[in-house]
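The other protein chains are all here in position, but one chain of the complex has been omitted.
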């Protein structure tokens, strides 16, 4: 089954719960999937940056794929990240994801190597040729150190290489250029990963959102999307502003840890505090939130009436 | 056997020959190992950046490990890169490399994620705790987007976490600070990856060099190191300057490809033209050198009397 | 007179017309001011990046100040950029701008030097203490290589140091955080410099826009702002999308010139083609558009019915 060609709505990047021994906590993972589906989400994106994909060995990735695809059982489309340095390594992940039943795959440009734009095009073309399911480009310059240009994305969309874009570049002007220029490519889905500007991205014409914070409050993002869908932009904005205040929990971790550790630690702490997952454990070498920092997350949840 | 604690000399990062079908060409790889050993090198570094490690699926990495460790059969130490995004993924590569018989492993700081210095320290400490063979830090900011500081390196060296450094940062002042400050850490090896300043790095007190160009002309780097070892710095400089002229072959690839593709393509073309490997194939998505560009490489080899 | 405390609306960054001999073309500059005022703009920002301030010697800056302040004669507020590397040099520009009668000044963080956040705070505090007119922070990481954080901006706003922000960072999530968190600082004006997302920035609560493209089509941006002000967001979006298509003229210059040269050259070519300024000359060392490139600009203007 492939829902992916008309992908839209709220598709959260699913956190990967871990046990204290750093194994995938599949029970918590299924409970998280239920929490998201109960929230009304339109799809799931597993093995993305918010899933700590960069920290997951291949065995863990496989476990996440099997657990989520199996548990969802076709109720919503499941997209799978195939994040790795270059084409040949990405192709290995593609094979595994497709075998596991993913409805679409999500790939970045190559990283670690210094790559030419023409080589980025070859990369996406090669991945698409092997995938057999829709391919979404993941634009994440903060991690990949390359920005995908509108020209490249639209060329690949027009050639049927790309089924869509997950834009986490933070460049809203560039996003809008893609949205406007793809009007004659109706099957090319544009999803924003910028969780603080969802109402405006939808206003511009984006099809959906992939919000990390949607793990913590899927209902909020679903309300936001539904309000926008029925044209009640004021309600959408009010919801977005509420979520922006909630988002401040990502700063709970102090300056003794990386900003990624703080954000992912806070998402997992919130899921733990809400009773969705059993452990707030994050992967090595991330520094965990301490008790005072977790208390800050709790305070944000209280203010948002989420606990 | 672990030669690695006293690592010094010329330890080239071994290119990974590929067949036109993009499989590891093990026959050519063994011939390349022979070419390097005949050149008199003191060790081999497999699965580094010049080995196209970022492009090699795990199966290919395993083939390279088994082929080289088996073919070398203990004649020189073999270091293996365990290049991946974060600690858990690196640990998987460590297990494979150690099982295959690598004498030492080489790891970068985490990449793709935004990592705090304290998290980089946890990363190296965790890898070392699991390795059971000497661990070398690989400082390559152009790929990893983090610079390893002298303070961090020396703290980890003093604690026995690191057996040495492969410095490809290009920051010779920082390299020298490490060299001078490790004088009370005699077992900490400092290797430079900057192939154009080997004589001066040795002059400063570095123990050895990991030159990508050493694939093409191992004899040259061995002569350079031997001249320096016997205190004949003028001969070392003359050899280095000759190698700098030869190094210009890395620019053979035009502006339609990435600089990495040009350099790796040129190294492989040179090995092909010298009869060492059977195909100049590079991994996807790199753009290959065309005939005119290969002719430029040939011209450089001719001038250097290497063909 | 200081209008600046309640700054809002369309405040274009005024291009600086030059003669072929690279002097300030004051006749054209006054004609451009008339063109903008006829378009209905709410203020003018002179000596910003779109004014080629980085290319203007102090004598030229003075001429621009005197010409524009004199010609406007208080009809709208005039903000003046005081762009330079550090505090002492900026203070010299502040003195000149205030003497010339600027209603407000616009300063970036220090650049060229590597500056600490605490030093950036000292910088703005010192400039404000000397200015005597409202000070606006100019967030332009592409030029300054520093991002102003929401925390810093709001601390300086709360202390009365900053009267507002001109945000050209392209970080719409960060912009929104500033907008929401300044709700108890009603006199702190937030202006976006991102000319492709003006409707959404106003939707989020921004007070105004500083659009480089507003030189070419001030009427369009004024219609956009007015539509938003009366709550007709659909009209605002339609206007914004029209302006996004017009904006493509910035790509007229080919790969043989910098992107800044292409954009500024296109703005000036458009003003020349529309009969507003007498010469499309840009400052050295920018490469000028050639005839074919100017023809592309003309084509964009034709499609937009601006010529």
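Each chain carries a letter (A, B and C) given by its place in the written order, and its residues are counted from 1.
Note that in this section contacts are C-beta pairs under 8 Å (C-beta built on N, C-alpha and C of every residue); 3 or more make two chains touch, one makes a residue touch a chain.
Values in this document were obtained by computation on a predicted structure and should not be read as measured data.
Novice: So which of the visible chains would the left-out chain be touching?
Specialist: Over the full assembly, the chain not pictured touches B, C.
Novice: Considering the complete complex, identify which of C:68, C:91 or C:106 is in touch with the unshown chain.
Specialist: The single option touching the absent chain is C:91.
Novice: So which of B:172, B:278 or B:299 would be touching the chain we can't see?
Specialist: Result: among the candidates, B:172 touches the missing chain.
Novice: Looking at the full complex, which residue from C:145, C:183 or C:230 touches the chain that isn't shown here?
Specialist: Considering all chains, including the one not shown, the answer is C:145.
Novice: Applying the definition given at the start, please give the residues of chain B touching the unseen chain.
Specialist: Considering the whole complex, chain B reaches the absent chain at 170-173, 176-177, 180, 194-197, 199-200, 203-204, 233, 237, 241, 244-245.
Novice: Contact with the hidden chain only, please: which chain C residues?
Specialist: On the chain C side, contact with the omitted chain comes from 22, 54-60, 83, 85-89, 91-92, 110-116, 118-120, 122-123, 126, 142-145, 256-261, 283-287.
The rule is short, and it goes like this: only the chains that are shown with their structure count from here on.
Novice: Please indicate the chain closest to the centre of the assembly, with centres calculated from CA atoms only.
Specialist: A
Novice: Using mean C-alpha positions as chain centres, tell me how far chain B is from chain C in Å, no decimals.
Specialist: So the centre of chain B lies 49 Å away from the centre of chain C.
Novice: What is the distance in Å between the mean C-alpha positions of chain A and chain B?
Specialist: Computed from C-alpha means, the inter-chain centre distance equals 35 Å.
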